[in-house]
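Quick one: the structure is below, and I'll ask about it shortly.
Note that one protein chain of the assembly has been removed; the remaining protein chains are unaltered in position.
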Amino acid sequence: MNIAMDFWTWTAALLTLAILSFLWKDNPTYRAAEHLYIGVANGYSVTLIWYNVVVPNMIDPIAGAYRQVAREGMNWSVLNPFQEANFFVIIPMMVGALYITRFIPKISWMVRIPIGLTLGYYTAISIPASFEASILRQLEASIVTRAHMTMGFRPALWVFLVLIGTLSTLIYFFFSTEHRGILKPISNFGILVVMIGFGASFGLTVMARISLAIGRFVFLFKDWLGLVY
Amino acid sequence: MKRKLALYIMFTMAVWGGISVFIGKQTVHNFDNLLRNKLLLIVGAFAIILGLGSLIFHHTQKIKRNARYWQYSYITLGALIITSFIGLFGGVRGEGGLPTFFGGTVLGTYQGNIYTFQDKNELKLFKADPSRYAREDIALMPLPQGVSEDLSRYEKSVLLREIQLRNTSLQLQNLEIPLMISPVSGEVVPFEDDFGVSIQNIYEGILVPCGSTMFAMLAFYMCSAAYRAFRMRNLHAGVLLVSAFIVMLGQIPLITAFIPGLHDFRQWILDVPNLASKRGIMIGVGLGMAATSFKIIFGIERAWLGGGEE
Partner (left out) sequence: MNDRTIWEKMMQVDRRVIYLIVAIVMIVPIIFPFDLPIKISKRTTLKLFNAIEKFPEQRSVFFISADLNPQDQPELYPMLVSWIRHCFHRKIKVLVMCLYPTSLGLAEQALNQVSTEFNNRASQGIGRRIVYGEDYVFLGYKPPPIVPILGLGENIFDVFPRDFYGNELKDYSTLPMMENIKNYRDMDMIGSIAANTLPVTYIAYAQARYGIAVTGGVTAVSVADFYPYLDSGQLTGMLEGMKGAAEYEGLIRETFPEEDGRRLATEGMSAQSTTHLAIILMVVLGNVCFFMQRRHESRRG
């Protein structure tokens, strides 16, 4: 046994135990750890946004432009957004600052402006990207071709099964008409396929969750208590 | 009118987004890069104020009203303020003005010369007294007998890393690394690693254990749920259960070693029925998302505008 003597390893271990104690029952140590986590997580993201977004994209350009003006006098180039040092960034900063109006009831409608700007752009560029990746290429991959037929009986059968399974899943989720007549058996088959898929997801999720718990126990027994390896 | 203004802005940006994808002109590319990499990034950064504002508002209200567990709100607010303070003034890697390393005693600085042969791949380390040799002398001298001294493995790796990171083409470096004896292993370790309150220490000592333990608890909940609720009540539940069983059994080396074909059966389930269901769902979701995106762009779907004034 080779127990850790480091302050932060002890902090981490005690916090791990505090949170695990919730498995026994809700208690003050768990609640304290949970509240601490929320505060620290937000403080951490404040720091990262400051150093990775605010400083390089807002403070540096403005300070650079200010120095340039002090050095060479005012000229138009400090307004050029393509230049490294510029005052132009003040405009998107002012637009971004409109987010704060959310807390001022009289002008809170202005928060929609920055939301609209980002939402519009990112929605538009996501349409062709997801259409290509999740729909067109997937449809292409479902098509049974002559090449599939030459792969042998079993692979060809599986390709057919995938096609039928995909179609019946789509029909099962197609709610615009009632599932009657020919649609009924197809959608029934569809739900079976979906259930197999969910079962597979469940089985894999078990592995994922166990991995995470293993990670914590390895920390407790190896890094903290020094019992392992 | 106020709602319309936001809709017009959103629509204009969407049109530009479309242009940027489909028109390959260099000027379009340049402006699009500026918009995405700089301007929208700046606008988006302010969104965190919304989140922070709601968090602070929620907890101050809790304290004001003496709501249930209000005492804990002090922990959240205190942690938020202290972490932000350390982060903003101490720097991400402890480079800021606020000193974030203290406590403990420094053993002294390691002052050694690292000798590397002309060929970069042959890296040799030895400790030497810098006052005895001028830099150039050492660089030209062959390795003196007896001066070479075995460094601890950790020390070696620290030094090796330093030399790799700084400049591999340098043949001689005079490194100054504050060192201390670790109370745990008794080995020489870099000073900062053990006693500090930098944002990185907080990240590793508080954020990582809390975050990963919260996720790790899901393993326990899932086991309990599997025992209590995973029942073969009807055909559909039965199919789900059997499929989950085969996938689980197929990923246990302990079982697949004894049941031939189980591993392949698991793979078949993933490759054929699972693939079909996931592909069906994916196409459905993809179409739904595209439709919703168009509805947003053309102002049919307006939930994002929220309530309030026209």
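For reference, chains read A and B in written order, and residue numbers begin at 1 within each chain.
One rule holds for everything that comes next: a contact is a pair of C-beta atoms (placed from the backbone, for glycine too) under 8 Å apart; a residue touches a chain by one contact, two chains touch by 3 or more.
As the structure is a computational prediction, the values presented were derived from the model and not from experiment.
Across B:80, B:197 or B:270, the residue that sits in touch with the chain not pictured is B:270. Residues of subunit A that touch the chain left out of view are 23-24, 48, 52-53, 122, 129-130, 132-134, 137-138, 140-141, 162, 197, 200-201, 204-215, 217-218, 221, 227-228. Counting over the whole complex, subunit B has residues 29, 33, 36-37, 41, 44, 92, 120-123, 153, 157, 160-161, 164-165, 167-169, 200, 203-204, 207-208, 211-212, 214-216, 219-220, 222-224, 226-228, 230-232, 241, 245, 248-249, 251-257, 263, 267, 270-271, 274-275, 278-279, 282 touching the chain that is not drawn.
In the analysis below, only the chains that are shown with their structure count from here on.
Between subunit A and subunit B the centroid-to-centroid distance comes to 12 Å (mean Cα coordinates, whole Å). By the touch rule above, subunit B contacts subunit A in their complex via residues 2-3, 5-7, 9-18, 20-22, 30, 34-36, 38-53, 55, 57, 69, 72-73, 75-84, 86-88, 91-92, 183-184, 194-195, 199, 201-220, 222, 226, 235-237, 239-248, 251, 268-287, 289-290, 293-294, 296-297, 304-306, 308-309. Contact residues of subunit A toward subunit B in the complex are 2, 4-9, 11-13, 15-16, 19-20, 22-23, 31-51, 53-54, 57-58, 81-82, 89, 92-93, 95-100, 102-103, 108-109, 111-128, 130-131, 134-135, 138-139, 141-142, 158, 161-170, 172-173, 190-207, 209-210, 212-213, 215-216, 219.
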